[in-house]
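With one protein chain held back, the other chains of the complex are shown just where they sit.
Chain naming follows the written order as A, B and C, and within any one chain the residues start at number 1.
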Amino acid sequence: MARKWQWFHRLGSPPGFYRASGYWLPWLAVAAALLLGVGLVWGLVYAPPDARQGNSFRIIYIHVPVSFLALAGYYVMAAAGAVHLIWRMKLADMVMTAAAPLGAALTFLALWSGAVWGKPTWGTYWVWDARITSMLVLLFLYLGMVALRLGFSNREAAGRACAVLALVGTVNIPIIYKSVDWWYSLHQPATIRLTAAPSMHPDMFKPLLVMIVGFYVFYALVLILNTRAEILARERRTGWVRDLAAGRNQR
Amino acid sequence: METPELPGLAAGFGALLRRDLQLAWRQRGQAVNPLIFFVMVTALVPLAVGPEPALLTRLAPGMVWIMALLGTLLAADALFHEDFVDGALEHLVLSPQPLWLLVLAKVTAHWLVIGLPITLLSPLLGLMLALPDAGFMPLLVGLTLGTLVFSLLGAVGGALTVALGGRSVLLSLLVLPLYVPVLIFGTSAVTQAVAGGGIGGPLALLGAIAALALAVAPFAAAAALRAGIDG
Amino acid sequence: MSPAPLLEFRDLTFERNDVPLFAGLCGAVRSGDILQILGANGAGKTTLLRVLSTALTPAAGSLSWRGAPLPRQRSRYLAELAFIGHTPGLKRSLSPRENLRWLGGLFPLRRERMDAALAMLGLAEWADIPCAQLSAGLLRRVALARLPLSGATLWILDEPLTAIDRDGTAQVEELLRRHQADGGAVVFSSHQALVLPGVRQLTLAG
Partner (left out) sequence: MSPQFHGVAEFLAMGGHGPYVWSAYGVALVVLVWLVVQPLRRRAAILKSVRQVLAREGNR
């Protein structure tokens, strides 16, 4: 391995990441708690109700951030997969492993919050709206990712296979989204458009912004927690994990 | 020691294509099964929803496309797995020929054995489901392109799961979401034609997807095979 | 200075589920060498052979071919390599001759000597019968018949004598001897001792 990559490997080494992330965690946890707490109270109590939807619109403060992250999470996973395929970096594979169930959980939340928002707004829990349908396909993509990893008994092969799948999915997601949009415009059911951010009142929009930022921080926090657990699981036989467990020279 | 010459790309592609067609012919009973499935399940539709022609006409494009999708998916499972079981896949992976080329040869054979016959059978199913005359041409053109994409993406899924247990279900789970755009454009070409509209748009998009799949899927499947072989 | 060895491997480490199967393996194979890989079941013989063939990628370590690092000239290496794995890799509904023909599209192969090679391994009368009707030992011979046709410099053979009878073993030994005399090299795994001059051995600790 060429010398210029050595720093990259040291930084990307699982124990190095484990130690460094230990310092970040408290800050991330405090930031996530503060942002989500403020956004939650602001959105639930202080933001004015929507003129047409009344108070049910307050679901937006969950639904929109979670939907953003559901999609962004797939790209995080695919980027980690690409790094793993190109540089054969173990840490990237661990991040990818951690990102799949996390993304699936967020996608599920996006669908759930959309459904219970749909009932008072459209009078039904489920409509084949373009955005909801795309989200459903995204959930399937995540579930495929999780299932593929579980199918392998060999972790090294599983990592590379999942990386290929994530990259193929990344090429496909824009096509899927566009095609579903096109399909929806073809059928044109008469429904209210859910969110139209530019026309939102600033008093409603500001807490949403806080919640979005809060959820991004929360995502980073959980991704790191999961990656750390994955690191320990895979390196449990190594000296540094034994030292950590025995409480020797670690923080 | 004189070394024999390395066969060219065309010779490599041709040899594998020829082999797979030869195998399909020797085991034609097996190759015909997805086609029988295709016809049989379509025959169940009127039994399930009732024989009114108006209803069948409405369902026809979607039904024929979904059956074609399932038919190709059934066969994608065996695409690489048989070669994996008898060890021939090792020869493919260790050939000095580029692996994507060999994948392309196998996909071509798969399409010729499964996708093309399904496409050619589809007018028959259109008749069974009371598809109006205007729908047949877009159905044929759309399925020609669509089954090619199904085979290409099926190859990626088949390569990822080549060594795994519970393969066929997992393969469907991986590949079905990727089939969504093809299904959308394919069915709407037929629906729009039946409604008297233009079909250039969806068919052009289908062609673009097929071109993209042709450019990307062989490489993805080759990378997937190198990982998947070690399940 | 002696010329660079054909195949050289340094510090090869292979991990399965993050546990090393073998670590720090070094070795070299020169023209005329025959290297036998020994080790208990599960010691990683097959894995090592597959790593050497580039079917698997090691977690650490490097391979070089004729003195140059392998990943950059993989197709050149593969063109000079003949690998025969655990399973013969033959299609059961094709005859031995048909099988060799498709392999000829994937690898360099001297088609004009096919009959001679089949005859040498005692397969003349089976050449046009579907492989499904051949015994395991005969299938193994068909797979080995590719070797003299391939013109490959390096042969990597995983348990080449599985299911092969005493006559067959003698034929395989003869095959290897000729290859050695031609300046080729062989890496193989086997529990049997072969009657060959100058076989070196590499034992994998389980």
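One rule holds in what follows: contacts are C-beta pairs under 8 Å (C-beta built on N, C-alpha and C of every residue); 3 or more make two chains touch, one makes a residue touch a chain.
Treat the numbers as computed from the prediction; the structure is a model and nothing was measured.
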Touch partners, limited to displayed chains, of the chain removed from view: A
Selected from A:W112, A:F140, A:W182 or A:Y216 as touching the chain missing from the view: A:W112
For chain A, residues in touch with the removed chain: 44-49, 54-56, 58-59, 62-63, 66, 98, 102, 105, 108-109, 112-113, 116-117, 119-120, 203, 218, 221-222, 225-226, 228-229, 232-233, 236, 241-242, 244-246
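Going forward, only the chains that are shown with their structure count from here on.
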Most remote chain, CA-based centroid, reference being chain C: A
Winner on C-beta contact pairs when B-C is weighed against A-C: B-C
Centroid distance [mean C-alpha coordinates] between chain C and chain B, Å: 35
Distance from chain C to chain A - Cα centre to Cα centre, in angstrom: 47
Sites on chain A at which at least two other chains make contact: 153-154, 156
Multi-chain contact sites of chain B, meaning residues that touch two or more partners: 229-230
Of all residues in chain A, those that touch chain C in their complex: 88, 153-156, 234-235, 237
List of chain C residues in touch with chain A within their complex: 15-19, 57, 59
Footprint of chain C on chain B - complex, ascending: 1-7, 11-16, 18-19, 22-23, 26-27, 85-98, 102, 229-230
